[in-house]
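Pasting in a structure now, in structure tokens, and then I'll have a few things to ask.
Every protein chain except one is present and positioned as in the full complex.
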Amino acid sequence: MLRHLFLIPFCLATLFPALWVVKMAFRAEQAFATDLNPLPVEFSLQNFETLMSDPLFGRQLLNSLLVATLTTLLGVFLACTAAYAFSRFRFPGRRAGLMFLLVTQMFPGTMMTIPLYSLMESLGLLNQMAGLILVYSTTAIPFCIYMLKGYFDTIPRELEESAIMDGAGPFTLFWRIILPLSRPAIAVTALFSFMTAWNEYILAATFMSDERAYTLPVKVQSFVGDYTTEWGHFAAGALIVSVPVMALFFALQKHLVGGLTAGSVKG
Amino acid sequence: MRPAAKYGFLGPVMAVVIAAAMGVFVLHRYAGERAETVGRERASQAAAWLLTHGPAGVDDLRRPQSIRWAGVAFSETPQGARYPFLRRPVWLAHTDPARQGTPLERALPDDKATADLLVSPEVTRLPNGGWRAGAAETLAQGERRVAVAELAPPPRVEIPWPSLLLALGAALLFWYDLTRRVPENRVRPAVGAGIAATALLALLGPRLNAVHALEVPESRGSADIGGASMLLAGVVLLPLVIAGVAGALRGSRRSDHRVAYAYIGPALIGLGLLVLVPFLYGVGLAFTRAGHGSATFVGLDNFIDILSSEGRAITEPLSFYFTLVVTLVWTAANIALHAGIGLGLALLLKEPTLRFKGVYRVLFIVPWAVPSYITALVWKGMFNQQYGIVNHLLGLFGVTPVAWFSEFWTSFTANVITNTWLGFPFMMVVSLGALQSIPTDLYEAASVDGADKWQQFKHITLPLLKPAMVPALILGSVWTFNMFNIIYLVSGGQPGHSTDILITQAYRWAFEQDRYGYAAAYSVLIFLILLVWSFFTQRWTRAAEGQG
Partner (left out) sequence: MNRPGPWLPFLLAACLAALLPGCAEPPAPATPGGRTELVLWHAYRGAERGALEDTIAAWQTTHPDVEVRALAVPYDAFVDKVSLAVPKGNGPDVFIFAHDRLGDWAQRGLLEPLGFLADEPLLDRFQRATLDPLVYGGELYGLPLAFKCLALYYDRALVSAPPATTDELVTAAKAARAKDPQNWGIAWELDSLYFHAPWLHGFGGEVYRDDRDTLAIDSPAAAASLEFVRGLRDREQVIPPEATSALVTTLFRGHHLGFVVSGPWFRGELEGVEGWSVAPLPVVSQTGLPARPFLGVEGMFLSRRSTQKALAFDLMSALTGDDAARRRFTAGGQLVANTAVYEDAAARGDAFSQAFRAQAARAVPLSNRPHMRRVWTPMKDALSAAIVHGEPAAPALQKAVTEIARAAE
């Protein structure tokens, strides 16, 4: 009960700024809400209607889902295998490899658009979802590897040693023992990879030259103009964009329990 | 009893298939690209010839059979025109005698493509596979002279089969060796890899060169950093990978190592490609003065300018050192708040018995889920002096309205509050995941021993959390160091750029002041600072590993 007494006010404080977004989304006007009252005073679905009646809305939503899902699959899979090697093997170049991962995060991203464009162009991946997926998953992978490696490190080796005695190879160990035990960390990295791909719009808008290939965040960002922004539409779009993330997290958070149960350690 | 043993051959087969696919892809692009380069170059040469040699040059050009037709035209501005920028083109000479000396206006309606060309002397690919090119020159009086040449389709370009076969064979050999365990043989893989690398470079080199040559249509002595960095990346990356793999194999015969390399290979190669090219581009740019599509090499000038703060006092907001200190304080404050709040919430929310914990968790990630572009601006509105809710709430406690963005500390605080709100959900999720790595029976044992909650937290939770949390904190610090949009959207650097951090400064220099080289030098310095920082963190990672 004490927990709830703390959690409920904190939760309200967290949601408080987001209320203005909700308010703007359900208002029939396009101005930015600056008043003191964050609660919606009118309830109009006009902004949502405009957005969803766009013939390309479904297509763009699908693009976003496809790009984010494939990014998550590719990123998490590659990160799992690499993290496993970093955690369980001692090989020449291991430190350098870990260091390299960290280093990749250090060069500021704002200067990257131009060279990335040239690279995508010469790989023939402009205007292709595969290009976006490739860029997004490599953006997400370093964190995923670090997170998973840290988690793998906490899994006792005794488990694997006993499996090796039973004749299991590295892949069996990885697939049958490490991965099932690491569900919480995989859930976290999956959410992270998904978010990386889901909310990005600058690269998507630069690489894609067909509205049927746009992702939803590009569409939402296009309500921002040089002098004015259609905030009603933007807010409605922002809400639509956030719903799948919350749904995904709701599905994933079940895996944030369990993991290393006492039983498996003893077994 | 190992069913996988039966399928062991799949490894080399897959390796061959991948190598073959890559080879075909490269070859295809190479051949097309090569023909394109040759065609474009020859067409442009012909046009340039005409431009310098004038109408007389037309006769010389009839000789090479590949030139189908060519002509020279020049433009003139009618006297006393209302619009001095209008041009009237006139034909001077043409390889087709029928068109010799025709005024262009009459030739235009039936030949739209000719009009296109005269307007702009770019190289275009014709539907029949040939090329049409032009050259232009603006004369002193604002007149333009244009020459045009059209090239017949070239013969097919030969395919460098030997080089390709060599690459394929070497790749096959290499992978066969790597996947079979033949510990004695450590020469073959290295040699195979070397041959493969050479062959690939032989294939890729001219291609990259070709791209390099074509990227800047009017390369007025400007450095093409894009093409050069890509070529450099190819040259650096391939031997690095090869040397790493071969060297590592030589160093040890243990098959474990090969397994490890195979596991991390795909991720690292992908990362290497997508990070190294932009990185080298940025580093290259840092040594130039770049803007408006051209760049000149200036050596260390940018770095000297930055580190000497261009004559500004160290305490001035636009000086590098002032900004650096602000950036460090910003990073430290944010990480402490993110981790503190995130971990606190995770501890509250990890209990399996807590009711509605799923709902809480989902509600707490709302700041992460909603695009930050709009929420950051909502925060900015909340900090408005007169109409913001923050001052309104403070007013209830008798605080006079604060002009948040006119003092350094209040403005900085507004940034930190906004970024804390945006950033704690991520740390909460990470902490929730990390907390699951702690076996619950440890707590049971501890409470049996009579340890109170605080002692449990201090002696069990914190140490055991380290392996999974430290990486997130290190990466989080790097991201916060480079957190651009919050500062840009909330305080905008107010007052007087004092709340800018290094990355927002770099952005301003690049995109508001057109000093791309200077901004790139900023980025390189940011990179170096973070590199030093990461050497420190390596110790903590190692310590964390020791715990695991």
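To keep things simple, chains are lettered A and B as they appear, and every chain counts its residues starting from 1.
By definition in this document, a residue touches a chain if its C-beta (ideal position, glycine included) is under 8 Å from a C-beta of that chain, and two chains touch if they have at least 3 such contacts.
What you are looking at is a predicted structure, and each value in this text was computed from that prediction instead of being measured.
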item: Chains shown that the absent chain touches, full complex; value: A, B
item: Option from A:Val67, A:Val135 or A:Leu148 whose C-beta touches the chain left out; value: A:Val67
item: Absent-chain contact - pick from B:Leu273, B:Ala403 or B:Ile529; value: B:Ala403
item: Touching the absent chain when the full complex is considered, from A:Val22, A:Val218, A:Ala235 or A:Leu248; value: A:Val218
item: Missing-partner contacts on chain B, residue numbers; value: 2, 4-5, 7-8, 10-12, 14-15, 17-18, 75, 77, 81-87, 89, 112-113, 115-116, 118-120, 122, 124-125, 142, 144, 175, 178-179, 181, 215-218, 255, 258-259, 262-263, 265-266, 289, 291-293, 310, 318, 377, 380-381, 384-387, 403, 405-406, 494-497, 508-509, 512-515
item: Touch residues of chain A, complete complex, unshown partner; value: 28-35, 66-67, 70, 73-74, 77-78, 81, 113-114, 117-118, 121, 126-130, 133-134, 167, 169-171, 174, 201-202, 205-206, 209-213, 218, 221-228, 230
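The criterion applied here is as follows: only the chains that are shown with their structure count from here on.
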item: Averaged-CA centre spacing for the pair chain B and chain A, given as whole angstrom; value: 19
item: Sites on chain B touched by chain A in the complex; value: 1-2, 4, 29, 208, 211, 215, 226-227, 229-230, 244, 247-248, 251-252, 256-257, 259-261, 263-264, 266-268, 270-271, 273-275, 277-279, 281-282, 285, 345, 348-352, 354-355, 358, 360-371, 373-375, 377-379, 381-382, 384, 387, 389, 392, 421, 426, 429-430, 432-434, 436-441, 464, 467-472, 474-475, 478-479, 482, 484, 503, 506-507, 510, 519-520, 523, 526-527, 530-531, 534, 537-538, 541, 544-545, 547-548
item: Chain A residues touching chain B - in the complex, by the definition given at the top; value: 3-4, 6-7, 10-11, 14-15, 17-18, 20-21, 24, 32-36, 38, 78-79, 81-82, 84-86, 89, 91-95, 97-112, 114-116, 118-119, 122, 124, 134-135, 137-138, 141-143, 145-147, 149-151, 153-155, 167, 169-172, 184-185, 187-188, 191-192, 195, 199, 217, 220-221, 224, 231, 234-235, 238-239, 241-242, 245-246, 249-250, 253-254, 256-262, 265
